[in-house]
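The other protein chains are all here in position, but one chain of the complex has been omitted.
And now, chain A:
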Amino acid sequence: MKKRQTYVPSEIIENILLRLPVKSLMRFKCVSKSWEATISDPEFIANHLRQAKETKKKKSSSDDDKDLLLWVGKRSLFIIFPPSDSYLRERPLTVLCYCDGFVLGLYYDPLIKDYKIVATDMKSRYSIYTMGKKSWSHEMKEMEIDIPGTMVCCDKGSPFEGDTYWVLRTRTRTCQMDENFLVCFDSKQEKFEKFPMPIREYDNQCRFFLTYLGDHMCLAYHKAENNNFVDRRINQLWFVKRAPGGGGGGGSSVEFKEAMPFSSSYIESVYLTNENEIALEDGWRKSYTAYKYNLVTKTCAEIKVTPNTGYPHSPLYLENMFFSSSPNKTRKDTEESTAS
């Protein structure tokens, strides 16, 4: 009796899902493939939007903003509710999606005190959506950067210092090798810029991606073996810092500061322990090793690790070790985790 299960037909399930907040829906994409398909279906999204609007109308309180900003269907973009300031403060990453040839980035425009979304085909054109006005810029603008070949893939946008960055991979018909670029959408000038990668010698087995270390944004590089990519494994890492261009040219540049001592090892996880030092966990070798690397003196030292209960794959091990000994970092860390 307790274990009895009721078979609920899919149309009834859909009717229930329509009434869930977006956060729950996104989580329930994990339930099964058919739930994922239902939740991602453009028609469902449109119905959900309608339902959400109706419920919102009925509700007297408008400060309830647990729903996120946008939904991306196969061919369409839906904006649900304008995000609150606190929402964005808590989740600077919000929703940046890539779908069906369109890449999206979200940013705040302090001049008009409003959020904007930039959508681009990463080929030549882009358009800007202003949340408050609920409208797209009237025409597609030219990106004015030269992107050779066709887009193979583009990651989700990574916001950093108000701008959005993407790793873009392109392929030309004549060239065997894919090319990777760092593309940045400058939110102040509302313009795109393109930067070459810090290393030129890489092949199609390589993957670049953006990640964060403390307050820094980093470009990571992972070289796969036999096309086997392992999540979060890193061969090389750079801090990314954009330098505004000198003169009236408008072109800025990006500085890549190397942040790892060895370029051949597989690094399980990396932490910034203080401004000049990072800690690395090398989980690739059978025995677990951890290092400290000083970014200024470029010296490396092994950390004596006493295996604890979480050993060997405890990404929290180093984090605890360093952040508990550094009061500033600890406070910041807890703040972040409680806010989200």
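Convention: contacts are C-beta pairs under 8 Å (C-beta built on N, C-alpha and C of every residue); 3 or more make two chains touch, one makes a residue touch a chain; residues count from 1.
By definition in this document, contacts and distances are computed from a predicted model.
Student: Considering the UniProt annotation of the chain absent from this complex, which name among "SKP1-like protein", "Ubiquitin-conjugating enzyme E2 2", "Nicotinamide-nucleotide adenylyltransferase" or "Proteasome subunit alpha type" applies?
Tutor: "SKP1-like protein"
Student: Of A:K33, A:K113, A:R173 or A:R200, which sits in contact with the chain we cannot see?
Tutor: Of the candidates A:K33, A:K113, A:R173 or A:R200, A:K33 is in touch with the missing chain.
Student: Which parts of chain A are in contact with the chain that was left out?
Tutor: 4-9, 12-13, 15-21, 23-24, 26-36, 91, 93, 231, 340
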